[in-house]
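Left out: one protein chain. Kept in place: all the others.
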Amino acid sequence: MLSEPLAATDPELQHCYSNVRQRTLELIKGFSVEDMMLQSMPDASPTKWHLAHTSWFFETFILKPHAVNYRVFNDSYEYLFNSYYDSVGERHPRPNRGLLSRPSLDDILAYRHHVDTAMQALLSRPSAGAVADIAVIGLHHEMQHQELMLTDIKHALAQNPVAMSCPALNPRDTLLQETHNPPAQNAPHYLPPFTTFAEGIYKIGAQSAGFSYDCERPSHRVFCEAFALANRPVNNAEWLGFVRDGGYRDPSLWLSDGWSRCQAERWHAPLYWQEHNGSWYELRLDGYHPLELNAPVCHISYYEADAFARWSGCRLPTEFELEVASSDSTIEGNFADSGHWHPRPSDDSKTLQQLYGDVWEWSSSSYSPYPGFNPEQGALGEYNGKFMANQYVLRGGSCATALAQMRPSYRNFFYPHQRWQFSGLRLAQ
Amino acid sequence: MLSEPLAATDPELQHCYSNVRQRTLELIKGFSVEDMMLQSMPDASPTKWHLAHTSWFFETFILKPHAVNYRVFNDSYEYLFNSYYDSVGERHPRPNRGLLSRPSLDDILAYRHHVDTAMQALLSRPSAGAVADIAVIGLHHEMQHQELMLTDIKHALAQNPVAMSCPALNPRDTLLQETHNPPAQNAPHYLPPFTTFAEGIYKIGAQSAGFSYDCERPSHRVFCEAFALANRPVNNAEWLGFVRDGGYRDPSLWLSDGWSRCQAERWHAPLYWQEHNGSWYELRLDGYHPLELNAPVCHISYYEADAFARWSGCRLPTEFELEVASSDSTIEGNFADSGHWHPRPSDDSKTLQQLYGDVWEWSSSSYSPYPGFNPEQGALGEYNGKFMANQYVLRGGSCATALAQMRPSYRNFFYPHQRWQFSGLRLAQ
Amino acid sequence: MLSEPLAATDPELQHCYSNVRQRTLELIKGFSVEDMMLQSMPDASPTKWHLAHTSWFFETFILKPHAVNYRVFNDSYEYLFNSYYDSVGERHPRPNRGLLSRPSLDDILAYRHHVDTAMQALLSRPSAGAVADIAVIGLHHEMQHQELMLTDIKHALAQNPVAMSCPALNPRDTLLQETHNPPAQNAPHYLPPFTTFAEGIYKIGAQSAGFSYDCERPSHRVFCEAFALANRPVNNAEWLGFVRDGGYRDPSLWLSDGWSRCQAERWHAPLYWQEHNGSWYELRLDGYHPLELNAPVCHISYYEADAFARWSGCRLPTEFELEVASSDSTIEGNFADSGHWHPRPSDDSKTLQQLYGDVWEWSSSSYSPYPGFNPEQGALGEYNGKFMANQYVLRGGSCATALAQMRPSYRNFFYPHQRWQFSGLRLAQ
Partner (left out) sequence: MLSEPLAATDPELQHCYSNVRQRTLELIKGFSVEDMMLQSMPDASPTKWHLAHTSWFFETFILKPHAVNYRVFNDSYEYLFNSYYDSVGERHPRPNRGLLSRPSLDDILAYRHHVDTAMQALLSRPSAGAVADIAVIGLHHEMQHQELMLTDIKHALAQNPVAMSCPALNPRDTLLQETHNPPAQNAPHYLPPFTTFAEGIYKIGAQSAGFSYDCERPSHRVFCEAFALANRPVNNAEWLGFVRDGGYRDPSLWLSDGWSRCQAERWHAPLYWQEHNGSWYELRLDGYHPLELNAPVCHISYYEADAFARWSGCRLPTEFELEVASSDSTIEGNFADSGHWHPRPSDDSKTLQQLYGDVWEWSSSSYSPYPGFNPEQGALGEYNGKFMANQYVLRGGSCATALAQMRPSYRNFFYPHQRWQFSGLRLAQ
């Protein structure tokens, strides 16, 4: 498994390719053919579709234009597995991805194999350097989809009243009844210690020679006033305090759009929290567990994060503040590589921690172009730039992110109402 | 395979049970596990769900109340596979039936086996007579779902741009390109001969001792003015004439609600018709075929049937007229038993024909209770009665109906906008 | 005011014309210019629009084709005030009728005057006979809109939290607070006496030479089994019994579509009923009043009527049964002519009563063509026929209907979920 950031200059690109592609297949070991068909909302995709689309990416952007004598696996796949690239052409409507019983999973695994064979042949040639940059984007793209495969199937199985756990991993359908020791759930309303940062002009964005997406560039200067960041993300105990204090019922804490959403969708706790006989449980990828009080809260929207911050008397940090803080930290933490796939408790004896891994942290920054932003050439220019409206930046990676993806300048982005990612928050002042 | 109407007095009930249940499994031989997950609209259900629900019916209405020591297969199935019986309890939301990757198909086949074993044991006992009536309803219910399994999967595969045929049977993905001899498609606007019936008071409804649903009872008298019925259903050639004459663009031919629907859903031909290079094709369960001009048109809504009738200068028959006409006919024709699963051409040399099989014929009669209607006792009272609003009666069975289901008094019913059944029409004057 | 049915052979057609048109203007005396702009739902129209459309009817179907040298008042009105006549041409979208601040009310009153002047001139000519039939339809049409003007403005003002009464008549904004003596509201569950009718073939439909709409014709024979009709409509006391017995919470009483609607719109009582400190009030056109227990219930949908009938162990009558019963009754009762505009109490000492006036009575009959139905020629053929789907027939007229409209064969029709008319029910057995 990769543990280092991956870049086009990597002498081991072929090896990396194998690793990343293989890891995707390892992820699905516990899923049934039927599980891999599920699409529980337009935002999410079936596992099967992820498996095909990530192969489509290499076929479309590398093999078709660059591999001599490459035989297209199936002409219809260009249409079926295009996600959102208008430059490539028409595509199957996103909400109908779950209706593709054909091609079968076997067809799609054969497609992966076909693409991998052609890719390995191409990468082994002396001329491989010409496609290395795109290949690396394709691997980072694949790692992003690995994360989505986990969050999407979690959402899908959560819709099933009898598949409250992911039984392939550890079936515990009746867990709610079996929990004998509900934890004491006191929710003291205190704030963790903060670490302060001086005002100044900071360098923001991708600065090294390593891989970065176009949206992280160019590196540029931003003036930040002095600020302070909490030493750890907000945890479940604190969030329980917010719940119990009526946080979900008090419009004065919420952004106007957030309050409308909160009422329309009847939010009363993070996604996947469930109350049972006075105790709270949360869904993990292996089923329901008692809420772990000192672990970072996750599966919250930007609106909830913002309301919590207001309730606590603090605010959300900007993406720049988060980048400044994490630039000096070692990139390590609870990433997907561990296979735990759920946030781990904080250690209150430590200083600034968990800036990487565990939960994506909502920033208060709208996802927008950096000064001088220059999208990739061609269809890959659609990768990031066209989403720069109405979304907010999240930083730091989660327990479902591959470590190899991470770097201080990484900008993830989602709409402010979305909750199915491992998204949490860290307070700022 | 059953070829006779099935009734509770049948001395061979155990044998019938085996036959009907076995036939359901024969239907799915060509489907993949993934096909059986598909739910393409709330009106339709996944094959897998049909397999489970038909077993649920026997478990709920016979085994649980009547079989001593019956072990429930899985407690959650009562909730998951209840279709619409409020008296039985809460149920899984209909639009989400496609999200049940679990229980797996294997689980559901085991469920069928479990129920069948218990049913056979029960039916072999001397006391079996006590449940025979409900068992027969259960078998008729199962045959209804066999028809839905065919129409539902046809609809689901039709949504898939690359599964234009049902490949398990006869994959022909590229059929449209391969058709070399598009037929001459003249659409002469003539009417077939009509058969006349005298005015009088007719007996309507189930009159024999054989099986019937509650909605076919009681037998009662209806006065009909003299009428005439076309000797055969409207065929594709005639419908093509309607299309080419602008039938789908002229509001004066349509009911107001029909015209709204026609515009909103951009109807321009029957469901599953497709034009390609000036020739028309229609989707069958084994893929696209050139339109067979002298076969009955199918997959039309009540609104379309009514508009066509107005265009032709005729009208739709009432359900009473259709029952009067078919009462004297032998119950034979192109039923599901043949495995052809598509309407067969008419024979214009014949008199009154195809009153049974080929296509369900829309009547102009709203589905409503007969005078003195008395629903079944208990939850089975929800089987028919509560749907007696906003739906129209269809008569005669189709190429996807089991012959054993058919009788002159049989009332099928659908909403006037629905088109995914094998529904056609016969003109009246 | 007219008190006799109006027909084309009426020697006093000019006089009738004046009367009916004048009555429309009398209705609006209490409305403000602003009230007359209101459109509270697509089903309803602004008063102003009714005033214009009824004039449009005479202009379009009589003056334009038949009046020599007629000067069209304003070319744009053909588009603006066409209700649903596709044959006449395009039209302003129904849901946007409330956005027509222009033409102003003054313009529309001038339009009425312009049309009236031309109509009177035309009707005074020897050749008037040629248009008499259409003129009579126009007057009946106008009377239908008079009823809609009352029910539509009632609905519109009911949306206004401070216009709970129709202040032009009798402003009582604070009535709810002022009611000092809430009535005892016992809801004994008993049934009124029934009157029986013998089985037989009955003549149904318009039989006299007088006016009738095309949908009432031709007269034809219908066989009815013996039946019995309640001597009076269901009253508020009985309905209160239904409410208190959980009628709105028990799906077993409801049609499936009705139950969906009941839950989606959170019905818990008839439209316009309101509970306040344990007493029930109902909105009339002059504000809220304590519920009058022995008056017919009104503002109920077909679904509610059907559920009540099931709860009571009875059923709804067919439209034929209602016509048979009312054919022998004198056409008199509480009609719009009285200006009371609300149902009046029944008199339990009387036999069969209130078959005319007070409330429209839902029949169990789907609105469908009579055998041999022949729509009017031309655009007027759209008046009735194209609505013959998904609607149910109501009989007998209401407290908002003009007496002159009424006759035994009159068929009113609405969708089964609609409640804003003065609709009630009478039980049958």
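The first chain written gets the first letter, and so on, giving A, B and C; residue counts start at 1 in each chain.
We adopt the following convention: contacts are C-beta pairs under 8 Å (C-beta built on N, C-alpha and C of every residue); 3 or more make two chains touch, one makes a residue touch a chain.
Being a predicted model, the structure only gives us computed values, none of them experimental.
For the chain that is not shown, the touched chains among those present are A, C, taking the whole complex. In the complete complex, the hidden chain is touched by one of A:Asn69, A:Ser256 or A:Ser349, namely A:Ser256. Residue C:Val33 is the one among C:Val33, C:Val72, C:Ala130 or C:Ala198 that touches the chain not shown. Checked against the full complex, the candidates A:His15, A:His113 or A:His220 give a single residue touching the omitted chain, namely A:His220.
Chain A residues in contact with the hidden partner, per the touch definition given at the top, are 84, 86-87, 201, 220-223, 225, 251-252, 254-259, 302-303, 306, 315, 364-366, 368-369, 371-372, 382, 386-390, 416. Interface residues of chain C facing the missing partner chain: 32-35, 37-38, 40, 76, 79-80, 92, 96, 98-105, 156-157, 159-163, 167.
Keep this in mind: only the chains that are shown with their structure count from here on.
Interchain contacts link the chains end to end along an open line, per the touch definition above.
Here the spacing of chain A and chain B, counted between their Cα centres, is 46 Å. Between chain B and chain C, the centres computed from C-alpha atoms are 38 Å apart.
Centroids of chain A and chain C (each the mean of its C-alpha atoms) stand 59 Å apart. Shared contact sites, meaning residues of chain B that touch two or more other chains, are absent.
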